[in-house]
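Selected chains from the complex are presented in situ; the others are not included.
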Amino acid sequence: MRAEVRRFTMAHPGDVSALAAAIDRGEVTAASIVAIIGKTEGNGGVNDFTRGYFTQSLMLMLSGYLGEPAESLKARLPCVLSGGTEGVLSPHYVVFMRAPDAGDARPPAGRFALAVGTAFSDPLPAEAVGRAAQVRSVAQAVQAAMRDAGLVSASEVQFVQVKCPCVTSERAADALARGASLRTSNPGRSMAYARAAGAFGVALALGERTESDLDESAMLEDFSVQSSRASISSGVEVVSNEVIVLGNSSAWSGPLLVSCHVMQDALDIAGVTLALEGAGIHPSPQVSGVDRARIRGVFVKCEPDRRGRIAGNRHTMLDDTDIDAQRHIRGALGGLVSGVIGDNRIFVSGGAEHQGPDGGGLLAVVAER
Amino acid sequence: MRAEVRRFTMAHPGDVSALAAAIDRGEVTAASIVAIIGKTEGNGGVNDFTRGYFTQSLMLMLSGYLGEPAESLKARLPCVLSGGTEGVLSPHYVVFMRAPDAGDARPPAGRFALAVGTAFSDPLPAEAVGRAAQVRSVAQAVQAAMRDAGLVSASEVQFVQVKCPCVTSERAADALARGASLRTSNPGRSMAYARAAGAFGVALALGERTESDLDESAMLEDFSVQSSRASISSGVEVVSNEVIVLGNSSAWSGPLLVSCHVMQDALDIAGVTLALEGAGIHPSPQVSGVDRARIRGVFVKCEPDRRGRIAGNRHTMLDDTDIDAQRHIRGALGGLVSGVIGDNRIFVSGGAEHQGPDGGGLLAVVAER
């Protein structure tokens, strides 16, 4: 197998014309698309509808090319969107494709290439959100996505993007009517628990942590429990845990690689550099134009430090009544990473509980060798 | 003369206790203070009252130490505040002090040290705002501040911070009653014109541009006209053009230097690095702990690119109804510069019309040699 990754910009959240044009030009085969990760220009919160608008527009467009109903496409193609292009960030989406090898294209012995796998778990009942049941469900889906990608060892996995269902008012009412008890009935809080359970599930699947470390009581409490390769989002629009696994494998061909590194805090430019260096890119201080052209996607997960300080000094993100804390931190990390790379088409997502160090996060780069 | 510069954090905009404690400990002599530049945690807009609150609190506190009325202090000490600590930024203020040389402290031949000078222009009538009269008034005040600092040549000047009056509803009514005509009666627009005139005035005083380049019609129109060393703010709370000049002079002693460099766009990490290198600091990729301890203040001026693109890709700052464009860009540059330096006590101010390249800006560093 051979992975291809392309990045497209959009004029607004309903604009999928750039991908359509690439399909029309024969540069992209619609049937080869397996996953999408993107940033739309909403606020990233509960009332951000740019994600739904983009997804509806994308699935409608692909439906036209593939002759498969939009609803069916939505149920088999993970489309993970983060709302909020604060600061310099540019709305864009990264399309992951897979194709059979072109005959002799397998990489020479000892060489690795980008591997992409996806999986959907069974639908998750509301009472499982933020509980061991969700941890196991995510872990199993991660392992299914690894099998889908032909990745045999956790050490081959660099980055796992998961989109988890959360509790909505309707699902809560339904669960309570069945006599089930919920970890929380607050939708916003359930999103945080779902992200925690997702991170725990990735840590379990990758062997970063054992099941005994991953007690429910550690969720949103003990932030030393973490995965260094998990990027989790949660939303009302999904019913299953949806997983995209990126790894490097000797079984895959093509020119692409993926590299991931943690960031210790929101100022950790060294962590950014280490992720790039894992892909053979050396910023000084910015990535050169030649290297920049090799980059196909950059994915950042970050979090406003909940202790209220960065590098010892007070920050004001958590106390701002007018701008949401996640909007603040996305803008800051977007500024830092875009500056290092010299490109503002960066996926930056907040809500990094248990995903990399507390107050920090992680960064993955997909690039040509 | 010898300059001293100290940086203090605050718990809220009315908290000046850190400076008071330093005075109480004898580390700062209240009478030596000549200027203050700081960031408070408001929104940076017309309805940001954190600047007024901090100024009131500071002048009251200093009045207690100096036995001079707060109003009198306000009229002789420039106190330039930028509201808005978006993203990682930390509320703080930088205090500039001057003291006679300690006898033999003059630097050895060929060595330069930080020089600080201040000046206030005459009160500026509303009809002069955004016009040649303001350009000349600022230019004269810059030259007065240079003389105050003993800086004899424009080449010795690195950074000029100006705070300009603008048009308010009351001043507009008063001017019209006198039969005067205004460049604009819109307060927000007049602030932009005042910043433009301030930048033109600095460019004129430093010989960066000749008077013929600095036609009123170029203001807010021809952004190729610019000063590479001007940082201008405008506010309703001042009636004169208030100027702080920072330079390096062989006539001054002490361990400090100032270095300034332009940024070509909002991603220009190389410009950040060049400003630091001018102070002998080499980030790789972050400033080391030892070098970081030498830094006394970092001052950034920036602007959301008005053409709507950064590095060729659409940004969304100018079209966001929920977050002001200046809040967006401060958050992004704050993230970038804080990451390079490893410290989030960075003064980042928007509204950089004609101050460095269009869509970019400039950055100054005060540090120990």
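Lettered A and B in written order, each chain numbered from 1.
Please note the rule applied: a residue touches a chain if its C-beta (ideal position, glycine included) is under 8 Å from a C-beta of that chain, and two chains touch if they have at least 3 such contacts.
Just so it is clear, the structure is predicted and the values come from calculations on it, not from any experiment.
Shown here are 2 copies of a single protein sequence; counted across the entire complex in this file, the number of copies is 4.
Just so we're on the same page, only the chains that are shown with their structure count from here on.
Here the spacing of subunit A and subunit B, counted between their Cα centres, is 40 Å. Considering their complex, residues 9, 11, 41, 43, 85-92, 266-270, 272-273, 283, 285-286, 310-311, 313-317, 322-323, 327-329, 331-336, 338-340, 342-345 of subunit A touch subunit B.
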